[in-house]
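Only a single protein chain was left out; the remaining protein chains are all shown in position.
Right after this comes chain A.
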Amino acid sequence: MAAHRCRYLACLLLLFLSVILVTMSQETTLGHEQHATAVDDPQTGAETKQTAEKPTVEEKRWEETKVKATTQASDTAVLSKTQVNEDFQEELVIRPLHSGDIYASFQFRTVWETDFMKGNKVSHYRLFPKSLGQVISKFSVRELHISFTQGYWRTMQWGQPFIPSPPGAELWVWFQDSVTDVDATWKELTNVLSGIFCASLNFIDSTNTLQPSASFKPLGIGNETDHRFLRYATLPREIVCTENLTPWKKLLPCGSKAGLAVLLKSEKLFHSSFHSQSVHIRPVCQDRQCKSSSWELRQALNVVFDLHTSGQSKREWSLFKMFSRTLTEACPLASSSKIYIDVTDNPQEEQFELSPATPLLSQAVVLGDRRTFSVYDLTQQVTFGTVRSLNLMIRWKSSEGDMLRPLLHAERYVTGYGLQTGEIHTLMYNNHPFRSFPVLLLDSVPWYLRLYIHTLKVISKGKDNNPSYIHYQPSKDRERPHLLEMLLQLPPHSVTEVTVQFERALLKWTEYTPDPNHGFYVGSSVISSLVPSTVAMETNITMEQPLFSSFFPCKEESSYFARVYTEPLLVNLPTPDFSMPYNVICLTCTVVAVGYGSLYNLLTRSFQVEEPNPGLAKRIANVIRRMRGVPPL
């Protein structure tokens, strides 16, 4: 007995000792790291130096791990290897808008060279969130794009967003071709995501799921575009609030503790004109040669602050005013952490004044235009100045401008009156003075609006515009929605109008929502297009580009990819008066029908005595008799 106890004690002691040893060694490595970054700091020079300096940083890291590898046991070597292959970047783009509003776009990118597939069980996570990693491996996801948006992006006033999204929730997923039952996987995936993001994604079912044939191509690497493995769904009614923001923030390596994410305070983010948050997962190339691929997780948050409702008399913006926080440090886990301010329209500071000033300028080609940005690098202590906090200020000098004329924008509305029929109009504007360009229109309409597809008309400049490609999938009642995809050529400087009539279906009484008089939503149409760009686009995406300019891959130099969402529609269906008298009438009618029906049945039915079944012998005898032509027994 005693010997036994002694053995336990010895074991415990051993464990304890080893724990102490491990923690001590970790502390030393941490110390090394801090030291290393401190050494790095002075080396990180101007923006132009960055490309040159990047390999040196990597070298430092490599050295670091070698030291570790020698001192540590073999499984820590695996850990250090994953550290090498993971990279986290954060950036914030601020664009002062024409209307006096301000557009802030956060992007956080985690790149991890790992393989979730092929039965490879990834169990150690460092920067990449485990919850999403598990989702990728469990559901064999190749690409996942999810966005939650509150509000409508006003293209006419704000121009194009860096990452477009429709009002409500949008989810589109490409599955690996190894998935056998895509629909079941999709159903399960939506339920899991609904748990992760605290959203009503579990309301995605076959009645609002689509398989677009052309509009949603994979954004990552991989050539396979068999749309059987694509699922797309929107929930236009989804309301986005802090409960969705909190889980989204938790996916960030630094949470909201350090770096740019400290600015993400919900009380300010939801005090804005537009709020959109998204998560994009896709496989990307590791380098220019694209020999190895890695997984990219991109988290984006776009917000537009309104000048008028902020209740200020002076026209000025600051980080503190926008987010009620200032910046004091970069996220320590981030390899790059930058703030870009769009100063393209403001070369001589005639429109607004920026303080503190920064000597760093960078240029990037984004959305078909070469823009100039002032850059604040948060990994440098110089940026924070003597007060050790960064509070950017933008003071407007000029007054509000007119509306913009973006090259491509669209609107949609329902026409007609009454509750029987109606017409959906989709208008697409090409404001380019001399070039026409192709657009792909994706329209999804719920089954309870029965489209009369023979009334489909496409008119530009008063003439019929024949689509070169139409993919139409009719709806099935209570099963799947209408899907209409068209490839159209928009003539220069024109409005193209797509109209289609519909009939409003009468729902079953249990199918009405609890607020049927609010109306029923029809999701946004999606217009994907290659818009002619004014400058040559960069066709090869490298890791060094700023995040906001590298989301959509670019195949040609002369045009850039843009996606425009129209507004969702609110359509009233014929609705019974669900009031007390209505219920009473329904109930009474049912009772009367059942009572009267059965009584009437009893009174009018004539009763007959049924003859018992003839035996088998008798039946055979009858068959024989019939054959002989003798009347049966």
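Just so it is clear, a contact is a pair of C-beta atoms (placed from the backbone, for glycine too) under 8 Å apart; a residue touches a chain by one contact, two chains touch by 3 or more; residues count from 1.
Going forward, contacts and distances are computed from a predicted model.
Visitor: Pick, from "GPI-anchor transamidase component GPAA1", "Ribosome production factor 1", "Electron transfer flavoprotein subunit beta" or "AP-2 complex subunit alpha", the protein name that UniProt gives for the chain of this complex that is not shown.
Guide: "GPI-anchor transamidase component GPAA1"
Visitor: Write down which of A:393, A:414 or A:456 is the residue touching the left-out chain.
Guide: Of the candidates A:393, A:414 or A:456, A:414 is in touch with the missing chain.
Visitor: One chain is left out of this view; which of A:96, A:129 or A:167 touches it in the full complex?
Guide: Answering carefully, the residue with contact to the hidden chain is A:167.
Visitor: Of the residues listed, A:152, A:203, A:320 or A:396, which one is in contact with the missing chain?
Guide: A:152
Visitor: Consider the whole complex, including the chain that is not shown, and state which of A:177, A:205 or A:306 touches that chain.
Guide: A:306
Visitor: What residues on chain A make contact with the chain left out of this view?
Guide: Within chain A, the residues that touch the unshown chain are 99, 150-152, 154, 156-157, 167-168, 236, 270-275, 306-309, 311, 400, 403, 411, 413-419, 423, 425, 515-519, 521, 567-572, 577, 579.
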